[in-house]
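Quick notes on the structure that follows.
A single protein chain has been omitted from the complex, and every remaining protein chain is retained in its original position.
Each chain carries a letter (A and B) given by its place in the written order, and its residues are counted from 1.
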Amino acid sequence: MKSLETDVIVIGGGATGSGVLRDAAMRGYRAILVERVDLGQGTTGRFHGLLHSGGRYVVTDPRSATECAQETAILSKIAADAVEQTGGLFVTTPADDPEYADKFAAACLATDVPVQEIAVAEALRREPRLNPKISRAFAVNDGSVDAWKLIWGNVHSAMEYGAQVLTYHWVTQVLRDGDRVCGVVCRDDVHGGEVRIDADFVINAGGVWAGQIADMAGCPDVQVVPGRGVMIAMNHRLVNTVVNRCDPPGDGDIIVPIHTVCVIGTTDTKVDSPDDLPIPRDEVQQMLDAGEVLVPGFRQSRALHAWAGARPLVKDTRVAADDTRHMSRGMAAFDHLERDGVRGFLTISGGKATTFRLMAQVVVDQMCEQRGDTRPCRTGDEVMPTAREGRNYTVGHRLADREGDRLDDPLICECELVTRSMIEEHLTETPTASFDDIRRQMRLGMGPCQGGFCSMRATGIGHEIGALDAARANDRLRLFLTNRWIGLHTILHGDQVHQTVLDKWIFDGTLDVEHLPQAQEAGQ
Amino acid sequence: MNDEMRASLDHCVKCTVCEAHCPVAAVTPLFPGPKYVGPQGERFRESGTSVDISLDYCSGCGICTHVCPQDVKIAEINAQARHEMKSRKGISVRDRLISRPMVTGRLSAPVAPIANAVLRNGLARRALSATLRIHRKAPLPASARMTLRRWLRGRTQAPAKRGTIVYFHGCAANFYEVETGRMTIEVLEHLGYRVLTPKQGCCGLPLQSNGLFDDARQHVHSLVSALDGAGHGLPIVASSTSCGLMLKREAHEILGMEDATLASVGARTFDICEFLLDLHDHGELPLDLAPIEMTIPYHAPCQLRGHGIGTPAVELMKLIPGVTVVESNAACCGVAGTYGLKREKYDIAMAVGAPLFNMVRDMHPPLAVCDSETCRWQIATATGVETVHPIALIHRAYGLS
Partner (left out) sequence: MSDVVVVGAGLAGLTAAIRLARAGRAVTLLSAGVGGLQLSQGTVDLLGYTPDRVHHPLDAIDRTADADHAHPYHHLRADGVRHAVEWFAEVLGPGELVGSLQTNVHLPTAVGALRPTALMPPSMAAGDLRDGANVAIIGLRRLKDLYPDLIADNLSRTDLPSGGRVNARGVHVDFVVRDGESDSSGLVTARALDDSSTLLRFADAMARELTDDDHVVGVPAVLGLVDTQTVWSTLQTRLGRPVFEIPLPPPSVPGIRMNASLTAHAKAAGVRFVMGGRVVGATREGTRITGLQTDTAGRLRLTRSPWIVFAPGGFESGAIDVDSYGAIREPVFDLPLAHVPSDPVVSADYWADHPLFRTGVAVDHSMRPVDPTGAAVLDNLVVAGGLIAGATRWREKSGEGIAIATAVRAADTIIEDGS
């Protein structure tokens, strides 16, 4: 068994885990992050991409609202490249309670969430596709954020401070030495074999899986209930501003423009397992109906892809609900020394992507306290290495980039403007990357054709540069097609049917991918 | 942007049909192709933001929209994006000037011999090239000494036996190709129609294709009032296929005009050959056509294809005994209105048109036929073959010339 040694192990490669890694590394701890699959493959990579102004919570959860407003301002600076400052609108549609708007405006003031009521005509000028029957409109500082970029921003920053990241390392054991957690054992799912990591401290940032990890550490009853939310990406930006229903939080109350698409979200259904997240057709219909309320004609627009994420909803039966020292609203930090008598082990879960940095700060503060160190958090002051150009994301940037290199660098994914050298560089650096890993990095196959034209090219390139042998290349291709289908089959209608069948003509009709030699049944 | 056009990008399945048929992308890698700058690029454009300057290499010929099997309004998306780009970057004096055929026509008609001599003068053309970046070999039309409207003033109409129609002659037939206008009127009168020719201005198409949308809309507005004012509900016949298309489609789809008069005028506008072939399809076109022994190369211009009516000129000319029509099957002559006049686009335009020019030259024909004026000038300039509107053959076959 391979073995490593460090100060802190962070379990979980979502926004929170990567934020904890960065925070710990910046405070001078040697840190290793372990993630069972790829970074951002869990809840963080499965939300609609909203960077909350706080507006959504001003009435129901004022403290979260204020936190969101503060964190959004910080992230727009430190992770500028991941954030698009789209602005947001809260609009009162005919389906909304007209009384809520005044409550909303007052609550924004009370929670320091910047807001400005604007004329309906002005809202419609900014967003011409909005329902013309809206009666009130409030401008807020919502934005959209590429959660994967956020994670890599954290990770790159942490690595500059000496941290390490081990993806596809599945924690099979949390090691105990008496009342102290002293490390983990992971299964390396890429290279095979096991890895033992010894550490003084383990921070459990397992999100919706945090309860399972706490169990492994002998800290039972951390109950994290997965709340499944369904989202649908539409083919293009029907709105360029985040648009919210001005109504108490509910299903399908928001459309978020992010990258080239806009996302309608979301539902909220308690489910048994975070690893089994179906996309029920009735929830898809519910989202399409909800879209229609905000943008008439939404149903006639092209739905590209649906997915489900699992929110971590934390219940701790051992702590009183009013114990706010442990239960900051929306986030849950468990001090297992106090709770279970176990040293060197902390759990952070709940919360939302917008407040990941604050969550990291809270849990690393707790670690410092337990260790008796005084090392202040600096994550809000220092810009991430990926954001040093200081420019926020704009949707046109790739088109501008390709204007410069179009004639020198073949375009492989034409929908999302991914070039050959982007793929080559990534595969050279990470030969084990699946096409879904590449997708998360650079949006390969996330456009209208859903991989119809680019995935064969990516397969050929991966094989050509020696990253994959033919058998693995075939399997990668088949796996990618299999995985894209998960988000396609439940929303398949209209234009996307034409696309799917053209893609079938290409893959089956022209390429006969189905009969590639020794193709194995894909499935991971 | 006309949201209906933008929304059509949702229909794109990336099938490459538009790319395969784009005449500009076929001859230069400088243009990334209609799919790239159209439904693909549009997903990356926030309203009012075009960052891809290569979009300007689109000639606006419209073939992409025509061939698209999924109803994506590719050319319209591109035209609107180009407009937005230009309104931010500014529009050159040259583009402003070549967008105004009425101004240039009116200025030069009284002094047509002088103006034409200047156009033929190499030195003067070099000066135009240097100052205005209009290519010195580009096909600029010669001005007629007498405009169509002046010709109309001096004549009396035959009595109507069949009904009344409105003739939309456009700038070309008024200032440059008066013959086409005259022959269109004479053929229609020969068929028994009373032909009204209300005072009319430019349709705004050159303004539109050079990105001057506001000015173009004003022109459309005046024009449709004039045509509608001549007699509400009357059919309107156009001999300029591109200007007719402006009324039928482009003013709405590219300029985004939602005007009831425009919609009514557009629904009543017919290309002259479309109008005549419809008569024939209803058995109402007299077939007393005198033979013309001639093998004629015919080019269906891009703008005609935009009408979605096929190639009525071919069917009509086939009705004339002795005429053999050879279709060019070429994509485009290259000029695309004013695109091929521009110094920086001239070589591309000539390369686009090369297969057509070769085909015409190789036939050594007495005449070539094409429905669109700027294409006729381009073909004639490039090949030296006289190129006429199909109405010229009908006119002759009816014994009118």
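Couple of notes before you dig in:
One rule holds in what follows: contacts are C-beta pairs under 8 Å (C-beta built on N, C-alpha and C of every residue); 3 or more make two chains touch, one makes a residue touch a chain.
Being a predicted model, the structure only gives us computed values, none of them experimental.
Among B:68, B:112, B:313 or B:359, only B:68 touches the chain that is left out of the view. When the whole complex is considered, the residue among A:288, A:364 or A:399 that touches the unshown chain is A:288. When the missing chain is restored to the complex, the residue among A:28, A:376 or A:509 that touches it is A:509. Within the whole complex, the absent chain has one touching residue among B:29, B:163 or B:291, and that is B:29. Residues of chain B in contact with the chain left out of this view: 11, 13, 15-17, 19-21, 26, 29, 66-71, 245, 247-249, 266-267, 269, 281, 305-311, 315, 327, 329.
Listed here are the chain A residues that touch the chain not shown: 281, 285, 288, 299-300, 303, 406-412, 420, 453, 456-457, 459-461, 463-464, 469-471, 473-474, 477, 481-482, 484-486, 489-490, 492-495, 497-498, 500-502, 504-506, 508-518, 521.
Convention: only the chains that are shown with their structure count from here on.
The mean-CA centres of chain A and chain B are about 52 angstrom from one another, to the nearest whole unit. The touching residues of chain B, when paired with chain A in their complex, are 3, 6-7, 9-15, 29, 32, 35-36, 40-47, 49, 51-54, 70.
Chain contact summary for the complex, chain A toward chain B: residues 128-129, 235-237, 240, 260-261, 297, 300-302, 394-396, 398-400, 402-403, 406-407, 414-415, 417, 447-449, 452-453, 494-495, 498-499, 502.
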